[in-house]
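Some chains have been omitted; the remaining ones sit where they do in the full complex.
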Amino acid sequence: MRATLGRIILFADLAGTVVFAAEGAMVAAARGLDLFGVMVLAFVVALGGGMIRDVLIGTVPPSAIQDWRYPVLAFLTGLAVFAGRWAVPTVPGWYPLSVLDAAGLSLFAVAGAEKALSRGIGPLAAAMMGMLTGVGGGVMRDVLLARVPLVLVSDIYATAALAGAALVVVGRRLALPTAPVAVAGGLLCFGLRLLALRYGWRLPAAAP
Amino acid sequence: MRATLGRIILFADLAGTVVFAAEGAMVAAARGLDLFGVMVLAFVVALGGGMIRDVLIGTVPPSAIQDWRYPVLAFLTGLAVFAGRWAVPTVPGWYPLSVLDAAGLSLFAVAGAEKALSRGIGPLAAAMMGMLTGVGGGVMRDVLLARVPLVLVSDIYATAALAGAALVVVGRRLALPTAPVAVAGGLLCFGLRLLALRYGWRLPAAAP
């Protein structure tokens, strides 16, 4: 049971790391940053959210520091994007990229919520930690690029991560089996995000 | 004695949370952010300073994560502001709002200094932690809105928080009774801030 949970967190974390590192590197390359900047954004987008989560829930050093597989994976992905940047389309909003991003978001939201719960964090905070794991790297990217984080102004994104993480929290509260709950949480986030993209769903906004 | 102190920190923290959450939500609504953005700014302005303080003094998870009353209070306040945003004036510099803000600043400066002292942090650092608790949320808000933090360029604001926090530190060093010292620290910060607003007091600046 614990082993299953550990393996789910690890797999989701590593898969999400590759997806988000690729995205971070693409944004950096599109902005004309140098090789170092590309590596930094690959690292930050992939691992920033999880690092903030780990610092907040008191798991220091964070996995991204403790376990060399995380940074190595992020750097290799960044390097691959940099080397192949002539071949990769970096059009913002390119649909396949958005689908990949939705997958990364779902993986991180589930992994983040599971990890927070496994450290005894309460249900509300655990759902928030899942969301933070999903969106934190993107927020750090936007802060480094000196722009308002997309997630604050865009369509349904963080909300999808929150929904997926919340489902994981509820499922574990009800003592439902670990793996199916994790998969359901991931699918909820993924589906919500794709539907939001497809139909332009948005949360109500304040003044225009 | 310890119980009194604990109750003072808790009361000041919760009251400051409501005030700052309302301010964060108002700024977000005035910028046209969506419901999620409003909730994020309510949370960040209210709890960001205390979270950074808790991470730095080694109290993790921070109260904002550990104790569900903090986020719930911030979110309910944010929701109320969002729902009633047609009725609330969001003119920057609206005087009643500035007074409320001065109150929040004073509450957080005192609570932050007390909490740092209660964790064995030295006097200089404890005064700085009090100030950070007061201004940290606003700095995070401005970083998220991609602008230079107001506190770096504005009139006497952080300095008032520092003065109030320093008074708390000195009073506790002299072993003066807890509650009166906390009240005096809060009043010093509040008074300085209101006087600075009234008379346009500023610190000396460098070249223009």
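A few comments on the model shown:
Which chain is which? They are A and B, in the order written, and residues in each are numbered from 1.
The rule we apply is simple: contacts are C-beta pairs under 8 Å (C-beta built on N, C-alpha and C of every residue); 3 or more make two chains touch, one makes a residue touch a chain.
This is a predicted model, so every value here is computed, not measured.
Sequence-identical chains make up the whole complex; the displayed set comprises 2, and the total in this structure is 3 copies.
One rule holds for everything that comes next: only the chains that are shown with their structure count from here on.
For chain A in complex with chain B, the touching residues are 55-58, 60, 121-122, 124-125, 128-129, 139, 143, 146-149, 151-153, 158-159, 202-208. Touching chain A in their complex are the following residues of chain B: 28-38, 40-41, 51, 55, 60-62, 65-66, 68, 71-72, 82, 85, 143-146.
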